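Below is one structure, written out as structure tokens; the observations come after it.
Excluded from the complex is one protein chain; the other protein chains are retained at their positions.
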Amino acid sequence: MRLHEEMEQYRNVLIVRLKGELDHHTADGLKQRLEDALLRGRATHVLLNLSGLAFMDSSGLGVILGRYKTVTARGGKLLVCGVGPAVRRLFELSGLLKILALYENEHEALGSLEVVS
Amino acid sequence: MRLHEEMEQYRNVLIVRLKGELDHHTADGLKQRLEDALLRGRATHVLLNLSGLAFMDSSGLGVILGRYKTVTARGGKLLVCGVGPAVRRLFELSGLLKILALYENEHEALGSLEVVS
Amino acid sequence: MNGSNRMVLSFSSRSENEAFARIAVAAFVSQLDPTVEELNDLKTAVSEAVTNAIIHGYDGKPDGMVTIEARIEGDAVSIIVRDEGKGIEDLELARQPLFTSRPDLERSGMGFTIMENFMDEFDVSSEPGKGTEIRMMKRIESKKALYN
Partner (left out) sequence: MNGSNRMVLSFSSRSENEAFARIAVAAFVSQLDPTVEELNDLKTAVSEAVTNAIIHGYDGKPDGMVTIEARIEGDAVSIIVRDEGKGIEDLELARQPLFTSRPDLERSGMGFTIMENFMDEFDVSSEPGKGTEIRMMKRIESKKALYN
């Protein structure tokens, strides 16, 4: 199983739905595709939906932290939803849990932005 | 994935539905359970439904040929149904295709017996 | 993919490792994106060779080691299955369809015939008292672009 993603622009949010396995082999391509989409599109915020991830290791932490930096440097927010227990544990161990905005699902994540912006 | 089987007695036929992988590791246990069921039960014929098999190699040919011998020695018939292309090729290569009675499904297999007996 | 991708896998001669060997080879070859049928052919040939090493090479004793070497070069998968078991005295006889030295174990004698039919190339070499080596090759037709 490899990694696929589905991207959708909703207002000023780039929604990215990941499916498959996020490891070092698949992380490089994902990083490129996300950076491309951010450069081309007009999204301020990024919402990562991880509910379709079958596996993730620390290479995933690297990509997520990297996008966190890109997005916040541009004044946007990185939102994450669909986080299973295994990924949650990685977020906890690495301290990412403290800086990421985690939501149950896309609806809640998008709702939080409407209040803010 | 291991091998499981579901056995059901229908009139004088022992119906055996195989699920999983039939290789050398799982063949020995299957052989024992089939012989036990034949000794205890009052079945004359045996119907093997292979539609749930995800894998079979030549160890499967050995068990099937072995049961063919037991059943025909007792005056019964060994019927086989639910044979996919992979298993069919093994039957062809080994010559088993010529001696086994193959049917599309259980219904057809059981129907063939009603005409005969 | 530049150059070749290689793996060597050794494991105890236990029957529970037959399924493990099939899964490992299938996972290694999956990068060529084989069809379900191609993958099944490979798994069947590997299963036959590994089973033979366990049953015949090591006479069912669990403390031998079976080794699989696989290499992907272009669209070709080469697979070697090797044991350091008892070896084969008469190779010509052993390769006959339906010949088995263990009818008591309900062996069908079809292992070598299946490997030969399911793979594009097949060869056995063996030395009595030293062991047996199976060399096989299969071309994977359905090589598609990799996703990542």
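The letters A, B and C name the chains in turn, as written, and every chain counts its residues from 1.
Operating definition for what follows: contacts are C-beta pairs under 8 Å (C-beta built on N, C-alpha and C of every residue); 3 or more make two chains touch, one makes a residue touch a chain.
These numbers were taken from a predicted model, which means no experiment stands behind them.
Interface residues of chain A facing the missing partner chain: 1-2, 21, 23-25, 27, 31, 55, 57-59, 61-63, 65-66, 85-86, 90, 93-95. Contact residues of chain C toward the unshown chain are 1-12, 14, 16-17, 19-20, 23-24, 27-28, 30-31, 62-63, 65, 146.
Here is the rule we use: only the chains that are shown with their structure count from here on.
When each chain is reduced to the average of its Cα atoms, A sits farthest from chain C. Here the largest set of C-beta contact pairs joins the chains B-C.
Between the CA-based centres of chain A and chain C the separation comes to 43 Å, rounded to the whole angstrom.
Chain B and chain C, compared by their mean Cα positions, are separated by 26 Å.
A straight line joining the Cα centres of chain A and chain B is 51 Å long. Shown for chain C are the residues in touch with two or more other chains, of which there are none. Not a single residue position of chain A touches two or more of the other chains.
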